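First the structure, then my questions, so here it is.
Excluded from the complex is one protein chain; the other protein chains are retained at their positions.
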Amino acid sequence: MNPVLEVRDLAKAFGGIRAVNGVSFDVREGEILGLIGPNGSGKSTLFNCILGQLAPSAGEVRIDGRGITGMRPCQLNRLGVGRTFQLLQVFPQLTVRENLILAGQEHQKSMWGRLVGRRDAGLGEAADRMIEFFRLSALAQEKAGSLSYGQQKLLDVAMAFMAGPRLVLLDEPAGGVNPTMLAGLRERLREINAMQRATFVVIEHNMEFVMSLCTRVLVLAEGRIISEGTPEEVRADPKVIEAYLGG
Amino acid sequence: MLPAFFVLAAMKFGGLSFTWALLVGLLVALLVLGLLFKQLVVDPILRHGVLPLVISTLGLALLMKEGVKEFYSAEAQGFPSPWGGTNLTVFGAVISAQSLVIIAVAIAAVGLLQWFLAGTRTGRQMQATAQNPQLARVLGIPVDRMILYTFLVNAALVALASFLVSPIYLAKFTNGELLGLAAFVAAIVGGFNQVRGAIVGGLLLGVADNFVAAYWSAQYRAAIPLFLLIAVILWRPQGLLGRAEERTV
Partner (left out) sequence: MIALVAAPFGLKPYGIYLLSLWVVMTIAAIGLNLTLGYAGQISLAQGAFVGIGAYAAALLTTSGWPLWMAFLLAIALSLAIGWLLGYPALRVQHHYLAFVTLSFATLVFLMLRNEEWLTKGVYGISGIPRPTLFGWAAKAPIAFYFFCLGILTLVSLATWWLVRSPWGRAFTALRENPIRADSLGVDTRRYTLMAFAIGSALGGISGVLYAPLVQFIEPTAFNLNLSLNLLLMVMVGGSGYFLGPFLGAAVSVLLPEWARFGSDALYLIMYAIAVMVLMAFCPSGLLGLAHRVLKR
């Protein structure tokens, strides 16, 4: 069975700095792949190259066998790829419900269809379900800008799932979320992964979060993959320990 | 436009001679167009964003125009010129002494400014503030005062321009708009963060404008700066001589 995501020899250089230096890996359907590594190892750059935010210097990316290198983010989204951002990115002036409807609306019919069709693009119930799923019901009509940081994070994640994507790349979803919410977040992610048969790639610094959520883990250091395997294998790998502690 | 009227008012209401009036005009310009402009208009509004500031300056322009029209005169006023209407003949072309003086003063002003910014301690502090205000603050540079100096320098240059131009175009409350726009365009075309850029931009603009007017179409001469502006913004936004600055996303 074809992997959902294939990355081959991806490289990205900024001037003389090689942020990503020849990275190749596959992600199979339904997997939750963790991507860890010390600061500056190139994780976010890798994401941005896969997702069309940056143009890679070399290499290619395929989704379901289809080359997507260099596609614009909105095109990727329509192919079924979603993402969350490291820096919080919700729409502060829209309500929570509106944020979610926006997140899914560009998949409904055509642009002109959206002009004359229903106000909520037929997504009202889906948005409500998502709100309930992420336990945000009390905040549905609040402007997103007035939510707490952790709540905005949950909204951010929820938005990535509105369009029912096949592949979701999450950039530090646990960052800044308090421990009580963290457990809930992990549960929600596991549930969605099972429900939608979606595939995840997760960048994280929170070791406990990654190890308890992911089925497989890649370790990146200085733009290269230095280790790969189940959470337990990677945790015990001496190369990994050295990358984090060594200098 | 305004500094010229400060001078005229000093002569009319204060009875000062031209030279003293020039000095008073310069000082008042520094005060009003430099200090007061910064404290009363720019500082309170800039933190709300650029667009509100644009609207405010529109209001300010209206205020200045109407103020002069109401409190001084709506008619064009003669402005004295120390070098009269003498003309020189250079290589067969007739050039007015006025034009030569303007060129000389412009070059001198830019040279002086360049020396000030690169050669004196205050000037270098100002450059540091422009490049990285937070770091400048940490290093003990009085950032707010540096910004004030920028406004003062601008006020002084504007006053100088006003004194040089008013003898030719007379002093009228509608003056300045065309010149202001040209100055803007010249600054952008030349490069916003380079002093030499301003002179390159201004020179390029002035020459192109007059060549087009004389040899091609007088009616579309005003289009030249606009085309230059569009071309520069779309293909080289840092200006011809400017350094590319990183945009924060």
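Remarks
We call the chains A and B, going by the order they appear; numbering starts again at 1 in every chain.
One rule holds in what follows: a contact is a pair of C-beta atoms (placed from the backbone, for glycine too) under 8 Å apart; a residue touches a chain by one contact, two chains touch by 3 or more.
Quick caveat, the model's predicted, so the values are computed rather than measured.
Only one residue in the set B:V50, B:A93, B:V138 or B:A214 touches the chain that does not appear here, and it is B:V50. Checked against the full complex, the candidates A:N39, A:Q93, A:Q141 or A:T180 give a single residue touching the omitted chain, namely A:Q93.
Set against the missing chain, the residues A:L35, A:L51 or A:V240 yield one that touches it, A:L51. Residue A:M159 is the one among A:V96, A:M159, A:I203 or A:V234 that touches the chain missing from this view.
If you put the missing chain back, the residues of chain A touching it would be 51, 53, 72-74, 76-78, 82-83, 85, 89-94, 98, 101-103, 105-108, 111, 114-117, 119-121, 159, 163.
Taking the complete complex into account, residues 41, 44-45, 48-56, 58-60, 62-63, 66-67, 70, 184, 188, 217, 219-220, 222-223, 226-227, 229-230, 233-234, 237, 249 of chain B touch the chain not shown.
By definition in this document, only the chains that are shown with their structure count from here on.
Chain A and chain B have Cα centroids lying 51 Å from one another.
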